[in-house]
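Of the protein chains in this complex, one is absent; all others appear in place.
Chain naming follows the written order as A and B, and within any one chain the residues start at number 1.
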Amino acid sequence: MTTTTRTPPKRTAERTARTGSAGRRSRREPQGAAWVFLSPWVLGAVVLTLLPMAVSLYLSFTDYNMFDAPQWIGLRNYTQMFTEDARYWRSVVSTLTYVVIAVPLQLGLALAVALALKSIRRGRGFYRSAFYAPSLLGASMSIALVWRAIFNDGGTVDDLLSRAGLDIGGWVNRPGWALLAVALLTVWQFGAPMVIFLAGLQQIPSELYEAAAVDGAGRWRQFVSITVPMLSPVIFFNLVLQTIQAFQVFTPAFAVSGGKGGPADSTLFYTLYLYDRGFTASHMGYASAMAWVLLVAIGIVTALLFRSSRGWVFYANEEER
Amino acid sequence: MTAETRQGEAPAAPAAPAGRRKPVPWGRVALHAACVAALLVMLYPLAWLVATSFKPADEVIASLRLLPSRLEWSNYSTAMDGVGDVSLTRLLGNSLLVSGGAVLGNVLSCSLAAYAFARLRFRMRRPLFAFMIATIMLPHHAVLIPQYIVFNQLGMVNTYWPLILPKFLATEAFFVFLIVQFMRGLPKELEEAARIDGCGPFRTFARIILPLVRPALITTAIFTFIWTWNDFFTQLIYLFEPEKYTLTLALRTFVDASSTSAFGPMFAMSVFALLPIVLFFLAFQRFLVEGMANSGIKG
């Protein structure tokens, strides 16, 4: 649930739609066939996505405790959220902090390992599987307990750090450090972006490097002027994907903090608080309002990322098409 | 971790000429050493998990040492007994059923939808495609209760349908997109040739397109299997009877705040729960990067 990577770059998607191979060729294809292929998706989109979304939008304007019928209260959930709920704002701050820490760390590590693996011939399959192994686990109860043991007072990390003269104490039980411990759990499971980076690296034509070497470019130079630009669409893809994931982070914090989001609300992430309001406190209306605010926020952030991508993402085949 | 970055880039340059100049490829040796060192750190928590499954009760939480003072095999025998009167094999079977069903559903429905989006012409294609992409952003907590109500109305609560049916309806847009990207890269002449041979769109899809997008399908299968296997939350909400519990769900019943919990057996059972996904991954992982590489993510 945590390292799931499900978001494609919209830009690419749009281009698919624009230049997609469908139209011109299959002109004589009856439209009916397309709808037959699409029918499962259409059914799912209507019954399991659109309908529930509409219901939750409606609920966000109501007081609904799951037992009695929902009561229309207009914008009160929203005003309460923005003006009266201090804990809500703490959850917003924690989530943003988490996004800013976890996403760059995870992508950086995934890229570093992918680069290393790219130049390894012998045993690459082994390394790839081994580095992927943590990502197989999700954030289960047992992993959470392991994490708590390692990052607790006197745990492995505390032990190593105090030997190095850094006496911080436990991480999971200290506000300010607990968030980092939770973020490291996500970072540790960098398998999916790593695999995607590796795939992207393998697509960079080796002639480019050969030509650069002939021109006398050093390795750093090659990295900056070939690898980074050629890889930028994949970097962008992973960035969008992981950012959206990070905004919705739930399981690592839920598991490590035992559902409380402690210590002192430092890992009370947005969805954790949403879950708490909805399922522990039975305020489904309030929870639905929170979900819609999150949806809009993610939409804005994604749009900003796409806007920024024009500046730094390089599409090799842009001119060809 | 910066060390690896530099090590990583170093030999990124052509490897061939290096061999001629130096008899011992020190760069490569250093790279392997760095990878192994990084792996040791990465796999330490896994070692902890396995080691803890052998710890006696008083060491599971309190002890901060990796290795148990003595091997406590009873954790495993307790875990083997399953939960209540539900056996371990039953739990394993349930998990396989749910994950297997999800794999089948996703592969089938996502490739169908992807084919329409990638290679067929129909009205509203562009807005529908954009909508599909947008659904990836949806926080699933937002639609949890309404979805529950839908499934409850259909009488499907406490069955596997709420876990499997959505996969047959291509609700995982990420995979649809992945396969679309892949199909887009296939040569344009395929369908024309097929039509000349007298194939309709369905036969073209089944006989020609599907075999060619195999890596994408395998990628979909692996991720679906792993994610579904680990998806505690949905299973928790929809399954009530212990006979229907999955392994992931049963793990939770070992820890109960209101009565005595059994952390040791829980760790032992997590090891059992891990085995199938490790096997599945090892069996199919060689297709994984191939699948990713050809998916045309590059844009």
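General remarks:
Definition applied: a residue touches a chain if its C-beta (ideal position, glycine included) is under 8 Å from a C-beta of that chain, and two chains touch if they have at least 3 such contacts.
The rule we apply is simple: contacts and distances are computed from a predicted model.
Its record in UniProt calls the unshown chain "Carbohydrate ABC transporter substrate-binding protein", which is the match among "Phosphoribosylformylglycinamidine synthase subunit PurQ", "Carbohydrate ABC transporter substrate-binding protein", "CO2 hydration protein" or "NADH-quinone oxidoreductase subunit M".
Interchain touches from the omitted chain, evaluated on the whole complex, reach A, B. Contact with the undisplayed chain is limited, among B:Met80, B:Ile149, B:Leu190 or B:Val271, to B:Ile149.
Set against the missing chain, the residues B:Phe205, B:Phe254, B:Phe267 or B:Phe281 yield one that touches it, B:Phe254. The hidden chain makes contact, of the residues B:Leu104, B:Cys199 or B:Val271, with B:Leu104. Listed by residue number, the positions of chain A touching the unshown chain are 65-68, 86-87, 148, 152-153, 169-170, 172-175, 258-265, 268, 276, 279-282, 284. Summarising the interface, chain B meets the missing chain with residues 57-58, 60-62, 78, 81, 83-85, 89-90, 92-98, 100-101, 103-104, 145, 148-149, 152, 157, 160, 211, 214, 217-218, 221, 236-237, 240-244, 249, 252-263, 283-284, 287.
By definition in this document, only the chains that are shown with their structure count from here on.
Centroids of chain A and chain B (each the mean of its C-alpha atoms) stand 15 Å apart. By the touch criterion stated above, chain B contacts chain A in their complex at residues 1-2, 4-5, 7-15, 28, 31-32, 34-35, 38-39, 42-46, 48-49, 52, 61, 64, 66, 109, 112-113, 115-123, 125-126, 128-133, 135-147, 149-150, 166, 168-178, 180-181, 184, 186, 188, 191-192, 200-202, 205, 223, 226-227, 230-233, 248, 251-252, 255, 263, 266-267, 270, 273-274, 277-278, 281-282, 285-286, 288-289, 292-293, 295, 297-299.
Looking at the complex, you find that chain A touches chain B at residues 1, 4-18, 20-23, 25-27, 29, 31, 33-38, 40-41, 43-45, 47-49, 51-53, 55-56, 59, 66, 108-109, 111-121, 123, 125, 127-138, 140-143, 145-147, 149-150, 152, 154-156, 159, 188, 192, 195-196, 198-200, 202-203, 206, 209-210, 213, 219-220, 222-223, 227, 233-234, 237, 244, 247-248, 250-251, 271, 274-275, 278, 284, 287-288, 291-292, 294-295, 298-299, 302, 315-317.
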